[in-house]
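Structure provided below as structure tokens; questions to follow.
The complex appears here without one of its protein chains, the remainder shown in place.
Then we have subunit A:
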């Protein structure tokens, strides 16, 4: 069993609290991604799991054993670093076998493991090269190979793809996913890139200021964000937030955006938001895909309104539109055939079945 558990883990650097009490249960074989903006404590958390940093408070368990005071080499983990950290004076094969050689594995065993990993990563013809003779993507593969041959309980990745160019990053992302499908090793993966997090993870852990904002599957985070931070961090273009209030008009609950614009809420939403005080300052959260061009026969819960576009960005399969509502910029996604032009008027539809309502002050999704 190689499950990883963090209990109220804290890391203090003199003055700064880099990690402020993290609780996390990672199941055997699970691929968990820690995501969050730079400086939120992702690397620190990962390095504490690796044993490269002492933990100031709390417990870390790997496979059920508390490893707080266990040195890294006895934790049976492997780590892949952002800058690869290959040993420059060793060949690819020597790099991959270094850990096994230190542990005095039999030569035949080492060779078969290297062969297997090299084949899995498609670097068979590179095994006799030195790191400086490799491209960035190849170095990344070797760094992964070095982790795979050890056959550890847990893989730890710290932003392994951020030194690669965009195209290679997508390719390596798929590669990492394939490797995980084959070896099924419990993986903790750190990135600041939400796309990487969404595409790779079984579960995503969104971190902010040393705390966990939300844990969930990619779809849960996308469709049911718990806080404004998560809602705005996950998804691109980001979710729109429009200041609003609730109001009862003719016995029906409405969300009022401007003096002239108020939308009636669909029944399910009306029930859910019924008890919110009408004076509360709120934010209406709408993903760009729920702000589209108006269709002739709108679905229930889809409301239309007229606006003038500021800017349009044709993306090919869709056109991104930007307009201003109550001082906030709103982004929508319309069909490329819809008549959307810079500065032109357009009739838009918002899908309130997929709306979010947030407390403007606390940022909590209601």
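The definition used in the following text is that contacts are C-beta pairs under 8 Å (C-beta built on N, C-alpha and C of every residue); 3 or more make two chains touch, one makes a residue touch a chain; residues count from 1.
Methods note: contacts and distances are computed from a predicted model.
Engineer: Match the chain absent from this complex view to the correct UniProt protein name in "Acyl carrier protein", "NADH-quinone oxidoreductase subunit F", "ABC transporter permease" or "Protein glxC".
Structural biologist: When "Acyl carrier protein", "NADH-quinone oxidoreductase subunit F", "ABC transporter permease" or "Protein glxC" are compared with UniProt, the left-out chain turns out to be "ABC transporter permease".
Engineer: Could you tell which one of A:10, A:27, A:52 or A:366 touches the chain left off the display?
Structural biologist: From the options A:10, A:27, A:52 or A:366, the contact with the absent chain belongs to A:52.
Engineer: Among A:24, A:120 or A:134, which residue is in touch with the absent chain?
Structural biologist: Spelled out, the listed residue whose C-beta touches the missing chain is A:134.
Engineer: Identify the residue among A:5, A:68 or A:163 that touches the chain left out of the display.
Structural biologist: Answer from the full complex: A:163 touches the omitted chain.
Engineer: Check the options A:99, A:237 or A:264 and report the residue that touches the missing chain.
Structural biologist: Per the contact definition at the top, the residue touching the missing chain is A:99.
Engineer: Considering the entire assembly, which residues of subunit A contact the chain that has been omitted?
Structural biologist: Contacting residues on subunit A, toward the hidden partner: 50, 52, 71-73, 77-79, 81-89, 98-99, 102-103, 130-134, 136, 139, 146, 150, 163.
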